[in-house]
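A single protein chain has been removed from this complex, and every other one stays in its place.
Showing subunit A:
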Amino acid sequence: MRSLRDRWRRDRVLLLLALPGVTALLLFHYLPLGGNVIAFQDFQPFLGIWHSPYVGLDNFEPVLTGDPVFLNALVNTLIITLIQVVFVFPLPICLALILNATISERLKRLTQSILYMPHFLSWVIVVALFQQMFGNGGMLNAWLRSADLSTFSIVGVPELFKLMITSQVIWKDTGWSTIIFLAALSRVDPAQMEAAVVDGASAARRLWHVTLPYIRPVIVLLLILRLGDSLSVGFEQIILQQAQVGAGASEVLDTYVYNHGIVGGDWGTAAAVGLIKGIVGVALVLGANRLAHALGEQGVYAK
């Protein structure tokens, strides 16, 4: 072991290189954590964090007493998470299996290029495109009108809102999400697959016994991350469309925090809800990870 002084002399350039990044992380990830104290304050912007009076758990009242507005946001969040885990999560796995079975390399690459693309568009663009396609003045309805068929509204209908945002997520990210499954699929051992064919295994059996074991760790990993993120659902996506459908159908926890805090000036309550959301989120990741370990998977980090 070298002396500390020697190591300092050797590594000071490295520490200097790390400095800008470390500073940014400290300032904008760790320092803001302290701002959560306003969850326990009657925060007044002109008094600031240092001088606003403390009010104990008063700000947590909507959460503790089950205020209907808060409950609506919580229920919407959980419904959207549930819909997305059930309907959105499996799609990239299926698409990756289809792409993987495509024999022509060129065709595969072309399809991938096209399907990855929407991932790089902003939510503003995606929402705008959906409105232009399905809105009342959009392409679908214009086409129906020209064919003398009855038109129908999809955009701006509260009952269809969750369907709408789910389709948007599918359109934007299904292609891109295949990338990690394709990487896992590329490691499937061809000899093993041939042996299964020779032994007369059906396509379904080959999928289950040969292919699946290669992608299972990835599926578990991504499912854990998704569950850990249960309480965050497409904030930018929803805030963009909230005005059209109203808060009843579209308020989720993140928009609740934004609308009550930044827009409404009820800083304390908003911060309290945000704080609870953050703590539950970390607990969910750690819990899901422990579950993965119990099931014999590696999870996000090794045990």
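Just so it is clear, contacts are C-beta pairs under 8 Å (C-beta built on N, C-alpha and C of every residue); 3 or more make two chains touch, one makes a residue touch a chain; residues count from 1.
Here is the rule we go by: contacts and distances are computed from a predicted model.
Undergrad: Under which of the names "ABC transporter permease", "Cysteine desulfurase", "Beta-ketoacyl synthase chain length factor" or "ATP-dependent Clp protease adaptor protein ClpS" is the non-displayed chain listed in UniProt?
TA: For the chain missing from the view, the UniProt record says "ABC transporter permease".
Undergrad: Just to verify: which one of A:Val69, A:Ile83 or A:Met133 makes contact with the chain not shown?
TA: With A:Val69, A:Ile83 or A:Met133 as choices, the missing chain is touched by A:Met133.
Undergrad: Identify the residues of subunit A touching the omitted chain, counting contacts across the whole complex.
TA: 4, 7-8, 10-11, 13-15, 17-18, 20-22, 24-36, 38, 49, 95, 98-99, 101-103, 111, 113-118, 120-125, 127-129, 131-133, 137-139, 142, 145-146, 171, 174-175, 179-180, 183, 190, 193-194, 197, 203, 206, 232, 235-236, 239-241, 243, 254, 257-258, 261-262, 267, 270-271, 274-275, 277-278, 281-282, 285
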